[in-house]
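With one protein chain withheld, the remaining protein chains of the complex are depicted in position.
Here is subunit A:
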Amino acid sequence: MRPRPRLRWTEVVRARAVVLALALAAPAAAEPVPITPAERRSGITFAGPQTQGLQADDTANPGMLFVLDGAQLWQAPAGSAQRACADCHGAAEHSMRGVAARYPAFDAASGAALDLSGRINACRTRHQDAPQLASEEPGLLALAAFVGFQSRGLPLAPPQDPPMAAVRKEGRRLYETRMGQLRLSCAECHDALWANRLGSSPITQGQAGAYPIYRLEWQGLGSLQRRMRACMSGVRAEPFAPGAPEFIALEAYLAERGAGLPVETPGVRP
């Protein structure tokens, strides 16, 4: 009998990779269904008691350092107009109460949806004659945290105007689109598998009411877009550019699917 040709190890690896790829690409037994309003849970409820304690205590929450920075930037004249946020908006405690809970919102002047950071940058160019702040720049994060902080405890209430409905629809499409080499959509984990674990980490619902968050892993404050970029590289997808319409659409859909959850800014996460 002729001896069976031995497979070289590279071929074995290739064959296994194909099997793995097929297993990953196979459609899930059931399509993920959106989380019902009664089931909605903030990410902090998945964190350990120490992390929860850190977020709950304003004298221990490191995000408060950025909120204090933001309070100072709110008063500081900026740009060639030498105008501060406070010169138009007055005391943020009153004028900004509830604002973060309504973002992303439609901006008629640019004909596009803006998230809170986008709105801050739009204000800078239109009213302060100041250059835009780059995404994840400390000043932008601090202002977003300060404005978000004014809505702490209020329920997320995304605007119901028709242009935003279209943006949210696009956001939901992206949320449910498989992407990256792992061919996973946001929904595969955060709608279908929340309350399970990925390795040792809990899979949360991906609720977005606490941003910008102080993430212990980052040792700093970061935006919702930074968190989404981390998830996208996790599934080996090429992340959208900072501030891309795709991200704004996803943020808009996240606000809708988390409607009613309280704003927690500045949140703390592991």
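The rule is short, and it goes like this: a residue touches a chain if its C-beta (ideal position, glycine included) is under 8 Å from a C-beta of that chain, and two chains touch if they have at least 3 such contacts; residues count from 1.
To be clear about the criterion, contacts and distances are computed from a predicted model.
Undergrad: The chain that is not shown, which UniProt protein name from "Extracellular solute-binding protein", "Protein SCO1/2", "Thiosulfate oxidation carrier complex protein SoxZ" or "ABC transporter permease" does it carry?
TA: According to UniProt, the chain not displayed is called "Thiosulfate oxidation carrier complex protein SoxZ".
Undergrad: For the chain left out of this view, which of A:Thr36, A:Ser80 or A:Gln219 touches it?
TA: Touches the omitted chain: A:Gln219.
Undergrad: Which one touches the absent chain: A:Pro62, A:Gly139, A:Pro202 or A:Pro242?
TA: Considering all chains, including the one not shown, the answer is A:Pro62.
Undergrad: What residue numbers in subunit A mark contact with the hidden partner chain?
TA: Per the touch rule, subunit A residues meeting the hidden chain are 59-60, 62, 64-66, 68-69, 216, 219-220.
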